[in-house]
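In this view, the complex is presented without one of its protein chains, the others remaining in place.
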Amino acid sequence: MRKTEVLVVGGGPAGLSAAIAAASMGAKVLLVDDGLKLGGQLVKQTHKFFGSHRQSAGVRGIKIAGMLLSDIEKLKDKIEVVSNTTATGYYQDDGVVTAMTGEDVYMKIKSERVIIATGASERMLTFPNNDLPGVYGAGAVQTLMNVYGIVPGDRVLMVGAGNIGLIVSYQLMQANVEVATVVEAMPYIGGYLVHASKIRRLGVPIYTSHTILEVYGKDAVEAAAIVKLDSKWQPIPSTKRILNVDTVCLSVGLSPLIELLWQAGCKMKYVPQLGGNVVLRDKYMRTSRRDIFVAGDVAGIEEATSAMLEGKLAGLIAASDLGYAYDGWEADREDTLSSLEELRRGPLSEKIRSGLKEVVVEW
Amino acid sequence: MVKLSEHLRRTGVFSMEEVNRVMPPPEVLKKGPVAVVECIQEIPCDPCHASCPFGAIKEFKDINDLPEIDWEKCTGCTLCVAKCPGLAIFVVDASCDGDDALLKLPYEFYPVPEKGEEVELLNRAGEVVGKGEVRSVIEPHKDGTKVVTVHVPKDMIADVRHVRVVR
Partner (left out) sequence: MEKFTDDDVIVCRCEDVTLGQIREVIRRGYTDPEEIKRITRAGMGPCQGKTCRDIIIREVARITGKRIDEIPVPTYRPPSKPIKVGLLAEESD
């Protein structure tokens, strides 16, 4: 049985920030991450981040990962990192987290505070032949290209014009892969319009009120059909068009990875604005279980900057529970909180705000 | 909330009104190079302000505000062009006599155009609208985003927003 003061599950932007904050307070941290390298989704984000210049906006995600990792390195007497390790369960009776490194090392971890920062998984769509090779999650394609240097094909249909769909389309074009079309079922582009403009001036069309109908091919994707939707979301058969593509990328939303929180018995609520079932928590990210915190996409689908701020909050509070502090940490906490509020104040964050209203409680 | 056209929200391409909204007036264009800030949706983002050494992009009261540019102070240095995460800032220089103008745009592709090379000029919808000679390529922040300066006809400075290398 391993023992630690703060266990952080997940080494993405939220988990790294949580570990740094808790260790800066003085707590002993164990950081468990399923990747071979830390950084989560940041390492594939070759685009520059939006947000405040105070939180490294204008810097590429992969650079931000490097900055966080150098902070982790500076705190290495406080933070123990265990990579290639998946947290496999939470057992309520004794508060133990189990984890497996690779496939051959299994461990039990007992910790005074747990911060769950497991992120999210990509949603799937149901359409004929959706299991043919060549149908990918857009995030998976981003990993393939930007982490492993592998392009998925020659010509892509992107399904979904949210930020991920638009950004991955741009990055496909950067990798010299043609993006035939972006389709979006909603009547309007969901992602930032500057991202849309970036791919439009490269010549990539975006069709709103359109969706994928089916995919054709024997052993792999050879073509895909798209169709226009009427105002009641029904396909208009006469608008069906066949595109010669060998790759279909789905960027149709993310689901929070809540398994551990569920197993821990944290109170939950179905909040579609936040991506599905998420935990109730206070403004400092504490769940209904006093010893368990959340941060990042698992707490509600948002983006990396807010994930880092949430992680910092969770890390500060978890460590302060155990009696740790540094000079001015409370001012830091309030500053982090107000940065989060500012980030979510704009018209495009309305959905997030309405979702948060349903899950942010006072314990 | 700032109003955006149906056209932009459905296609990602500015309407004529939106082009006019962002373009500097003729008397500003006459004076020298200036930034055209094509950021008209309120998103939480402010690095353009911090990147400007001349204080030409005003400080944000709220991070979701639209950037406001003071063309009197703007020198057209392109530091904001290379910093903007949305690649939504361009510099136009229509101060020379005659038909020729210069357009400076952010560029993150391979191959990188070379000085003197003739490239295709693309508009906001990705249509080729002409050809132009590359005057220079710089990388202001050494962070992968280059700024390409290309000759364009004066009457196209509001249209051309991308260049494509054809070899």
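Labels A and B are assigned to the chains in the order they are written; within every chain, residues are numbered from 1.
Simple rule for what comes next: a contact is a pair of C-beta atoms (placed from the backbone, for glycine too) under 8 Å apart; a residue touches a chain by one contact, two chains touch by 3 or more.
What you are looking at is a predicted structure, and each value in this text was computed from that prediction instead of being measured.
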item: Chains still shown that are in contact with the chain withheld from the display; value: A
item: Sole residue of A:Leu172, A:Ile258 or A:Leu309 that reaches the chain not shown, by the stated touch rule; value: A:Ile258
item: Residue among A:Ala175, A:Leu213, A:Val279 or A:Ala314 that touches the chain left out of view; value: A:Leu213
item: Given A:Asp131, A:Asp219 or A:Asp327, the one touching the chain that is not displayed; value: A:Asp131
item: Touching residues on chain A - with respect to the absent chain; value: 86-91, 98, 100, 103-108, 121, 123-131, 185, 211, 213-214, 233-235, 255, 257-260, 262-263, 269-270, 272, 276-277
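FYI, only the chains that are shown with their structure count from here on.
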item: Whole-Å separation of chain centres (CA-atom averages), chain A against chain B; value: 31
item: Interfacial residue positions of chain B with respect to chain A in the complex; value: 1, 4, 8-14, 38-47, 49-51, 62-64, 83-88, 108-110, 122-127, 143-145, 161-162
item: Sites on chain A touched by chain B in the complex; value: 47-53, 57-60, 63, 173-174, 176, 187-189, 192-204, 206, 208, 305, 342-349
